[in-house]
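A single protein chain has been removed from this complex, and every other one stays in its place.
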């Protein structure tokens, strides 16, 4: 599991004073990117070994305000043949409250040759090692 | 069903030349807002009879490019006691291809008194009339 | 002069109920892109004959609300050797009020060879023809 502290932006907050629903995946992606970079070594989103999103689900539990200190917790809970599932939580750093969570199915994608690829054994090992903590 | 033509913005498109995943719900919301305003008569998102999002799912089928002409089709497929489910499709206006779809569970919310409310009979009737077309 | 009607998005509006300052150039860019495409024939922002922004100024006169109908008026007011200046107004379609305006200096840019180029005679002619209306 990777924990990513989030720097909220003025434009994350809507007219009701809460984080706008549409922004949640922008923020969850900060966690995914840190996981991809630090655990899988994916540096570039336009390279030969990158990922594309097949499906994404978000559950909204407790609104987030501008002054909340939040972190994203990211883990990979399942690895399939050509895809894997990321589970993430948006957590209030002070109270520990889980404000939202998200599941995303990602597919291995070669952005140069425009084709999917089987999840490499090297990724499986790195994910298993990370998630074994 | 309400059909909303979308004006794409430069910032909807990512480094790979496709619509960024995180932007899809920004765009689906244009359809929801048109439905809420034209069918349910919800004008203000900070009023006594508004809605909040409990859950949102997006399926990504075919990438969207900057020059694609897309429309959002929005319908309400299920009305419960305190919530209802919106189903939406992102469709290529020229080819008819469904590029993505989305389901969102919304809860009736009084943003002034900060409490949920049972979906009013008036909303049920308006939704049934709209969806009967 | 090109006039572009704008489809406002929920996330354009901030906690005060007005268009967020940071979003103005996102919206002015809808006008620039229409001008570039329809007048200059620039289709792709990653091609051999595209533009990059050197400088951008925005004046904020009257706040924009979610229900305002706005259009962007775009004209090119000056063409230099390697750059030109775009002048834009954000106008309330109903009242005619100019809510904001913006000046942008753009430089001709070859995104493939990574170098600037002198503004082609063909662009000058197209701009003069457009602005002579």
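A, B and C label the chains in the order they appear, each numbered from 1.
Throughout what follows, a residue touches a chain if its C-beta (ideal position, glycine included) is under 8 Å from a C-beta of that chain, and two chains touch if they have at least 3 such contacts.
Note that the structure is a prediction, hence the values are computed from the model and not measured.
In the complete assembly, the contact with the undisplayed chain comes from A:9, out of A:9, A:38, A:78 or A:124. By the touch rule set out above, subunit C reaches the unshown chain at residues 14-16, 21-23, 25-26, 29, 45-46, 52-60, 111. Contact between subunit A and the absent chain runs through residues 6-7, 9-11, 17, 26, 29-30, 33, 43, 45-46, 66-67. On the side of subunit B, the interface with the absent chain consists of residues 10-11, 13-15, 17, 20, 22-23, 66, using the contact rule stated above.
We take it that only the chains that are shown with their structure count from here on.
Subunit A and subunit B have CA centres that are 23 Å apart.
Each chain gets one centre point, the mean of its Cα atoms, and the points for subunit B and subunit C are 29 Å apart. Here the CA centre of subunit A is 34 Å from the CA centre of subunit C. Within subunit A, the positions touching two or more other chains are listed as 14-15, 22-23.
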